[in-house]
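Some chains omitted; the rest stay in position.
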Amino acid sequence: MTLEEYQKQVDNWAQTLEKPYWSPLSQMARLIEEVGELARIYNHKYGDKVKKPSESPDDIEDEMGDILFDLMCMANVEGVSLSKAMNKVINKSLTRDKDRFKKKTKD
Amino acid sequence: MTLEEYQKQVDNWAQTLEKPYWSPLSQMARLIEEVGELARIYNHKYGDKVKKPSESPDDIEDEMGDILFDLMCMANVEGVSLSKAMNKVINKSLTRDKDRFKKKTKD
């Protein structure tokens, strides 16, 4: 499914609700909450945090899905095409930043 | 372009670099940085923050693109399919949470 189709599918779901989208600052707070949950899992997996035995198994995939879902809701409210946004950032990586990171060298 | 194709395109670009991806905790710090930049714009647009005259015009689309790009880099390192993640969260919205938000009522 394309990014546009995902955004549309999220909107189709949202439009079934009495209040389709939260206010922008509520959406932002939720995004922070979801990013914080991913940070917790990263700290368990890659950082110095030790799991408490009571913690349930973490699922990076689920947290990333939640972040992407939030971002799509925010994009829908703003009228932003994430597809267009991605094309811009990929293009920027390939051009503007092309000398910013060290490239592999041919042997 | 599908989500898989975007992730692949990001990986194609990353693989041209000497160090294709940052360490996971560096990626996390960058994600927070990008979310913070979007928060700043939201505060200008929807919150109580007043722009300083020296600030350049904000671009929500660009910041959302940066966040999505970071998320794709993180997903590539983790071997996560964002497409699969999105399908799960959409399915969860349609089922598990189906009674959590008030639906529109037919007239």
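Which chain is which? They are A and B, in the order written, and residues in each are numbered from 1.
Just so it is clear, a residue touches a chain if its C-beta (ideal position, glycine included) is under 8 Å from a C-beta of that chain, and two chains touch if they have at least 3 such contacts.
Everything numeric here is computed off the predicted structure, so don't read it as measured data.
K.L.:
Out of the whole homomeric complex, 2 chains are present here; how many copies are there altogether?
P.N.:
Copies in the complete complex: 4.
Rule of thumb we're sticking to: only the chains that are shown with their structure count from here on.
K.L.:
Express in whole angstrom the distance between the two chain centres, defined as the mean CA positions of subunit A and subunit B.
P.N.:
3
K.L.:
Provide the residue numbers of subunit B that touch subunit A in the complex, in ascending order.
P.N.:
By the definition above, subunit B touches subunit A via 1-3, 6, 9-10, 13, 15-19, 23-25, 28, 31-32, 35, 38-39, 42-43, 45-47, 60-62, 64-69, 71, 74-75, 78, 80-86, 88-90, 93-94, 101-105.
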